[in-house]
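Only one protein chain is missing; all other protein chains are in place.
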Amino acid sequence: MAFLSEIFQLGTITFILIGSILGLFIGALPGLTATMGIAILTPLTFWLPPEQGLAMLISIYCTGIFASGIPAILINTPGTPASMATTFDGYPLTKQGKAGLALGINAIYSGLGGIISTIFLILLAQPISSFALSFGAPEYFALAIFGLSMMIGISGKSITKGLLTGFIGLFIATIGLDPIMSTPRFTFDQSALYEGISFIPIMIGLFGVGEIFNQVLENPQKIEKAKQKIGRILPSRKEHKEMGKPFAMSSIVSTFIGAIPGAGGDIASIVTWEQSKRFAKGKKKEEYNNGSLGGLAATCTANNGVIGGAFTTMLTLGLPGDAVTAILIGSLMMYGLQPGPNLFMESPDIVYTIFGLLLISNIVVIVVGLFGAQLFSRIMLLKQEYIWISVILFSVVGSYALNNSVFDVWVMFISGLIGLLFRRLDYPLGPLILGLILGPMAESNFRRALINNHEQPYMIFFTTPISLILLGLALLTLLVPLIRKAFNKKSEAA
Amino acid sequence: MYKKVSVFMLLCFTLLLGACGSTSSSQGETDPDYPDDQIEVVVPFDSGGASDLVSRTIASEMEESLDVPFTVTNKTGGSGATGMLATKNAKPDGHTVGYVPVEMSMLESLELADITPKDYEFIGQLMTIPAAITVPADAPYDTIEEFIDYAKENPGEIQIGNSGTGSIWHIAAAAFAQETDIEMQYVPYEGAAPAVTALMGDHISAVSVSPSEVKGGVDSGDLKVLAVMGEERDPSVPDTPTLEEEGYDVSVAGWGGFVAPKDTPENALSQLRESFEDAAESDEFQELMEDRGMTPAYKSGEEFEQYAQEQYDYFNELIPTIELEE
Partner (left out) sequence: MKKLRIGINITIFIICAYLFRETFQFNNSLNQQGVGPSFFPRVLLAIIMLLTFIEIFTSLKMRKEAIPITSSGKRLTLFALTFLVFISLFNTLPFLVISVGFLFIMGIILKIKLLPSLLFSIILSISVYYIFTQGFNIIL
């Protein structure tokens, strides 16, 4: 139990708090990702003892992911890709004058999601990690297809419109060097295009700038009144009950998604949002995309829930579950610790310290989130013109900061114009982002699977159980709404 | 009214900007005060990776000896092309330096970017990272000899993972296959980590990445390294022979060092080189190399230039033959 006293030292607690404050900034500013914050601070932590250095990095990670939900809720701009789905229900709640409640839910359920997934990590590390290893190319492809089948669910009113933007997103993801042969595609000999079009500037443009343009055009004096109400922050008992099921489902699903290398919070939050929508009934179902508490809770839980999963893969296999854990592996190695199965045997203390730090950081998320909610939501009391200008500046600097590239700033601007156009014409933006995220995963693993199995190429997707199940689920996700629609039409006619 | 005001403001403003722009005139050829401003280090890979970490450590050491702030800028894209082009095209005043990986000598023959060693002034080399052949611990071969025999008996059956088509590890595997006359199936991944993950999950039969990248799996007993492709044995797997020891004349390794744009003034270069050498030999850097399983291999600017040129010639010869072979 020596690790407990190590964690509760003043020094460690101080670094958790410093990390949380940094994480809050990094997460809330679009363009700065948790990965970047941790990468920049990692060299600084080498001068600290392991438990303090890790305390700072882990709390940046947990708070950063949570904090990216704040701008998603308040100004419809996700701070990091993981909070893309938080905009679906979070921003409508702000428009309804319930910004406080949305922020409260974000704090509570992000923290709880992180805690539950850490408990999973503590209890089930070995089985989860062998699940993650069983993912080969066909399984990844099936996972991507399952994720893409959510397109229909987030399409809104018209399925063709949703599919159109979704496929445009998939197409944009093919620009650049192709993932298997490194052949340049649609690059027109511009080396800036070789790595493809960065995803974060597109996200900032479509959501942030597009929204601002739209508001400048509409000049919404009407919403303003509602917006200025912050409302209460803590959900009522009844509301907690409504969010219970989505929360339970989301914390389990996101832990497993987090454990799969390469699949992170962005995928998890969309998948869980769609799943909780599917299980919602009657009136509650109609609230999705329009300020549903269940949907919000599911996405908030999911983006912090992947952290436990990512750590599972990192600690048990020594493999990165996502970009952040890739950097953390590096810093563990700098402390002379080699993550992998031996870590549990050789230095169990550090493993328990990490468990403890994850739990405490997520508790800090809840505390900071709830106490800060009043403060954050003050932003909404500012005159909207000031918010617009601030978002514009942060969009420019944020998309530049990502890669120090002016090209990315242009991508952001053009995406802003497209975002405006699509908003005016009622084309949904969610599917586009989904296509961008999952397109590369689908294509490279499809082709890799064919290289791996040249004897019976296409059968491979149906002969492994995980890929068969995922493809089956994808088919269901696609068919059920169509069948239901046909059914409803019939009963209406009768 | 507002419109008029704004148009007027815009005009004033542009004029003001124009004035500002012209005052910062170009600098002379030699600058006795060098360094008088912050120095930017362009790293062509993402923050958090090995190259980034190496550059940041060196930058913080050089910061102390040259007494100006060093800022690390990550410009990623196109297998490092974007960042290296940024260094190539930067103002040659000694205030921009860049990290260059082995790809500098490869990009031209891969037809990806117009970059050759002739485009830079060399400050010094930092380290090398050899390629290695790694297989699962329970594979039916224990030595590289047995591996080659197996591959000859089952042509095309061995699926060897790498960190992307045209990456140094892909070239290493292909050079190995060419030398030993075997046939393998190359499976590209988005970097070394996913390739190692696939190997640990038994989805492929070998990887050709560096020993440091498979260290976790080797320590846990899941993987074994059959041979390293460096000129000397690798300290992280000291019992594993090199291919040259086994009688095959192939050595492919990744490397990294610092360069400055062509025509950087000589007095700036000499200061950079001196400070760089101290940084490369500092305890902090040596420790970092050891912890990350990389081999420190300091080379002076001149030696580095020569080596980079040799590598450039080697890849120019090798890469076209690989493409034809497939």
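Lettered A and B in written order, each chain numbered from 1.
In this text, a contact is a pair of C-beta atoms (placed from the backbone, for glycine too) under 8 Å apart; a residue touches a chain by one contact, two chains touch by 3 or more.
Just so you know, these numbers come straight off a predicted model, no measurement behind them.
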| item | value |
| --- | --- |
| Contact residue for the chain not shown (choose from A:345, A:421, A:469 or A:482) | A:421 |
| Option touching the unshown chain, where A:122, A:252 or A:397 are the choices | A:397 |
| Contact footprint on subunit A, counting only the chain that is left out | 25, 29, 32, 36-37, 40, 160-161, 163-164, 167-168, 170-171, 174, 178, 180-181, 183-186, 213, 216-219, 383, 385-386, 388-390, 392-394, 396-397, 400-401, 404, 406, 409-410, 413, 417, 421, 424-425, 443, 446-447, 449-451, 454, 457 |
| Residues of subunit B in contact with the chain not shown | 2-3, 5-6, 9-10, 13, 16-17, 20-21, 40, 71-73, 165, 185-186, 323, 326 |
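Basically, only the chains that are shown with their structure count from here on.
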| item | value |
| --- | --- |
| Rounded Å distance, subunit A centre to subunit B centre (Cα mean) | 31 |
| Of all residues in subunit A, those that touch subunit B in their complex | 35-36, 38-40, 42-43, 133-137, 177, 179-182, 184, 191-192, 194-195, 261-262, 317-320, 323, 326-327, 330, 333-334, 336, 338-342, 403-405, 440, 444, 448, 451-452, 454 |
| Parts of subunit B lying in touch with subunit A, wherever the complex brings them together | 46-48, 50, 52-53, 56-57, 60, 73-79, 81-82, 85, 110, 112-113, 159, 164-166, 185, 187-190, 193-194, 196-198, 200-201, 203-204, 215-217, 219-220, 222, 288, 291-292 |
